[in-house]
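For reference, the structure discussed in these notes is given below.
Every protein chain but one is kept in place in this view of the complex.
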Amino acid sequence: MAEFFQQSFHAHFNFWIYVILMMIGLWALIAKNNLIKKLIGMSIFQTAIILFYVSLGVKAGATIPILDPYGNKEQAAAYAEESDPAKGKNEKKGTEEKGDSSYVGKKSPNPDIMANPLPHVLMLTAIVVGVATLGVALSIAQMIFKEFGSLEEDEILEIVKGGNVDD
Amino acid sequence: MIFAFDIVILVFLVIAAIIALSVKDLLSASMIFGIYGFLICLLWAEMGAVDVAFTEAAVGAGISAVLMIATVFNTKRKSSD
Amino acid sequence: MTDQIPAILVLAPLFGALIIGLAGQKDHRVCFPVTIVSLLVSLFAAFGAVVEVVRSGEIDYFMGGWEEPIGIGIHLHIDSLNAPLLVAIGIVSVLVAIFSIRRIGDKNTEKTPHFYSLYLMLCVGLFGITIAGDAFNLFVLIEVSSLTSYGLIAMGSSRRGTLAAFNYVLMGTVGASFYLLGVGYLYLMTGTLNMQEIHTIFLANPDIASSKAVAISFILILIGIWIKMAFFPLYGWLPNAYSYCPSSSACILAPLMTKISVYVMIRVMLGVFGIEWVFASPGYSNLVVWLAVIAILAGSMLALAQREIKKMLCYLIVAEVGYMVGGAWLADEKLWGLTGSLYHILGDAAMTLCLFLAAGIFAKRFNAIEIEDLEGLFKKAPWTAAGFVVGALAMIGVPPTCGFFSKFYLIRGGIEANHWEFVVALLVSSLVNAVLFFRIFEIAFFGNKPPEGHGHHEEEVAELKEEHHPEIPTWTGTSSLLVASAIVILLGIFNGEIVELIRIGLEDLPQFASRL
Partner (left out) sequence: MRLSQIFATIAVVITGCILLYGVSDFPGFGDPHSPANAGVPGSESVSQYFITESYGDTKVPNLVTSVLADYRGYDTMFETVVIFAAGMAIFAILGAVGGGGQPREQSEEPFFVNGDHSRIIVGTTCRLLVPVIQLFALYVIGHGHYSPGGGFQGGVILAASFIIIALSSNLNAALRRLSEANYLRIACIGILIYAGFGVLCQVLEGNFLDYGLLQPVLLTDGPEMARSHSMLGVEIGVAFTVTAIMFAIYANLSSRGTLRDGL
């Protein structure tokens, strides 16, 4: 058990937290009585999934996925390594004068020095989808408040069952 | 990525999520949800996902919280749970 | 032009929606022609896709021309499994658009452009889901169709409808999120999002395919899609959402949304995980078939208990979803269950459309919400009644209609797979449907009202009522209903050809070379 904990918990700390956050959100989504609270739970549920995806793309010791050989020494070194070593120094001189053209003709960097961009792209989409859903859900919640005068689920269900409130 | 930061922010995240769900005042809950958004934005910046962090700062922490507050103002501030 | 078919399918309704957004606010008369024209373009492209698929097998389309290495761009894929479905979506959307003319605008004309814009974007989502070859792209398009359907359901003005829409939003989001999480697990284990590529990796690396994470990703994707299709334990959102919304929305959502989800499930089973992997341990497929059996029986029984037409139809959808899921999971040697399931997607779309259109016309014109309100209506509206009868006969499974043939294939699969409980459930469900619909026929033809005591039931009925408009002409609705019922019969008559097309698609999948 202790070994399992050591192995799983230490190497997968982010993944454990994502499960915990997701379960908090899911619990709130099902069990909370107030509709706004349900929506907060829904948002937490969605961010937990985003946390999972972003954790996939993390590489230990890597930088952000933006090419910048001037500012970042590691990236510059990777460029110099990957391109022709003899040519590397000359080109480095050239960068100061020619600006952007310094990228041209160079070979690509070592992929391990940059975080994986694909999960980031996917999660941009997911965040936007999340806010769109939240907006629609909030507008429906406003309609429910207008119709029933309450945002508590049990009160609303009572009104629906009893049929004792007129418009 | 710095592991110590990672753990600290993740723990704060869980705390913020629980508080946002347990506060009875919905306005406070929406604002704590905004704090949750900023924390997770910090986490993503720390993980190297700068574009996601930027979007989350603008969308998750900014617009979502504002929309929620707009709804709370137009409905009811008190909640039973 | 034939190589651009997949793009045209999606883009025509999208541009239609944008034009309505731009011009529809000022002049509402723009909305309807634009809708029809853009949907007809899509329908035409769908027919083109079928012709092309019959001629050359399959169509692959790479967005932005990013073909190599596979998986960097987005891949659209049409083969003979989804080409017939494209035509079905096109036909249903055109017919419902014709039905919906001047209906949604009755009460509040300000909403007309919003309705048609959402309607066209829903069609974009449905077409896109059907042809998607990329797991994440599928998620985005599921969200397009879900968000539009939230809007379409909540735009009605009934109180229960709003509540149902809220539940639908929550359930739909959870379903889509589970799907997204499952895709994330797949990406974690394989490093790609392209469905075919994931399948290739599974075939090449059995250790990945047998890992825990892949098994869990399959479970997550399955749960997500089951929520979307209202499979048995997760069906709670469907009946209220579909019965309290405007009838134009119900007519497009009920025939298509659940069926597309079933298609997505089959696509994921066949194209991503592979049928050998899915049916590797018979225990799980037995479990799903038993769930389907419970779904069929529960759906039929609950339908029997309903007194409102629309709610009854909604519970019948739950039962029909049970047919399709059960058929897909029968795992018989020759895959007749899967064939029947794919054929039933088409047939069920047509017959659900028939029944919902008829129910919508009854509600609009005669204010008939409950079954007993139908008394003597068949004499007043013989054409609508004819359409309703055809749809009902197909539900029961009477020979010339498609319902009979799909049940025939499903039962054949059940017998070959030795799943007798599924066969029994199908027969019981047919019997229940027969009882259900003959009760309606009796009331509607002879006016034998069953003696009933009213409880506090009136309010619920009042919620279901829409604006009552006896004066507006209903020939548009009736004509689309008649076309729909003709399609029900045509699908039955030409079942051999359609099934042959589906079988070709199944045979093309590499893992079946040994089976068929």
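Every chain is named by a letter (A, B and C) in the order it is written, and numbering of its residues begins at 1.
Note that a residue touches a chain if its C-beta (ideal position, glycine included) is under 8 Å from a C-beta of that chain, and two chains touch if they have at least 3 such contacts.
This is a predicted model, so every value here is computed, not measured.
Participant: Among the chains you can see, which ones touch the chain that has been omitted?
Facilitator: Taken over the complete structure, the missing chain's partners among displayed chains are A, B, C.
Participant: If I consider the whole complex, including the chain that's not displayed, which of C:Asn205, C:Ser281 or C:Asn418 touches that chain?
Facilitator: Hidden-chain contact among the options goes to C:Asn205.
Participant: What residue numbers in chain C mark contact with the hidden partner chain?
Facilitator: For chain C, the residues touching the absent chain are 4, 7, 11, 14-15, 17-18, 21-22, 25, 61-66, 69, 71-74, 108, 110-111, 114-115, 117-118, 121, 124, 128, 136-137, 140-141, 143-144, 147-148, 150-152, 154-155, 157, 185, 187-193, 197, 200-201, 204-205, 208, 211-213, 215-217, 219.
Participant: Provide the residue numbers of chain B that touch the chain removed from this figure.
Facilitator: 1, 50-51, 53-55, 58-59, 62-63, 66-67, 70-71, 73-74
Participant: If you put the missing chain back, which residues of chain A would it touch?
Facilitator: Residues 4, 7-8, 11-16, 19-20, 22-23, 26-27, 29-31, 33, 55-62, 64-68, 103, 108-109, 111-112, 114, 116-121, 124-125, 128-129, 132-133, 135-136, 138-140, 142-143, 146 of chain A touch the chain absent from view.
Convention: only the chains that are shown with their structure count from here on.
Participant: Could you give the separation in Å between the centres of chain A and chain C, each centre being the mean of its C-alpha atoms?
Facilitator: Centre separation, chain A to chain C: 32 Å.
Participant: Using CA atom averages as chain centres, what separation in Å is found between chain B and chain C?
Facilitator: Centre-to-centre distance between chain B and chain C: 37 Å.
Participant: Residues of chain C that touch two or more other chains: which are they?
Facilitator: Answer for chain C, listing residues that touch two or more other chains: there are none.
Participant: Identify all positions of chain A at which a residue touches two or more other chains, and write them in rising order.
Facilitator: If we look for residues of chain A contacting two or more partner chains, we find 119, 141.
Participant: What residues of chain B sit close enough to touch chain A in their complex?
Facilitator: Those residues of chain B that touch chain A are 1, 6-7, 10, 13-14, 17-18, 20-21, 26, 29-30, 33, 36-37, 40, 43-44, 47-52, 55-56, 59-60, 63-64, 67-68, 70-72, 74-76, 79-81.
Participant: Which part of chain A faces chain B closely enough to touch in the complex?
Facilitator: 13-14, 17, 20-21, 24-25, 28, 32-34, 36-37, 39-41, 43-44, 47, 50-51, 54-55, 57-66, 115, 119-120, 123-124, 127-128, 130-131, 134-135, 138, 141-142, 145, 150-152
Participant: Quick check on the complex: what are the chain A residues that touch chain C?
Facilitator: Listed in rising order, the residues are 26, 29, 35, 38, 42, 45-46, 49, 52-53, 56, 118-119, 122, 125-126, 129, 132-133, 136-137, 139-141, 143-144, 147-148, 156, 160, 162-163, 167.
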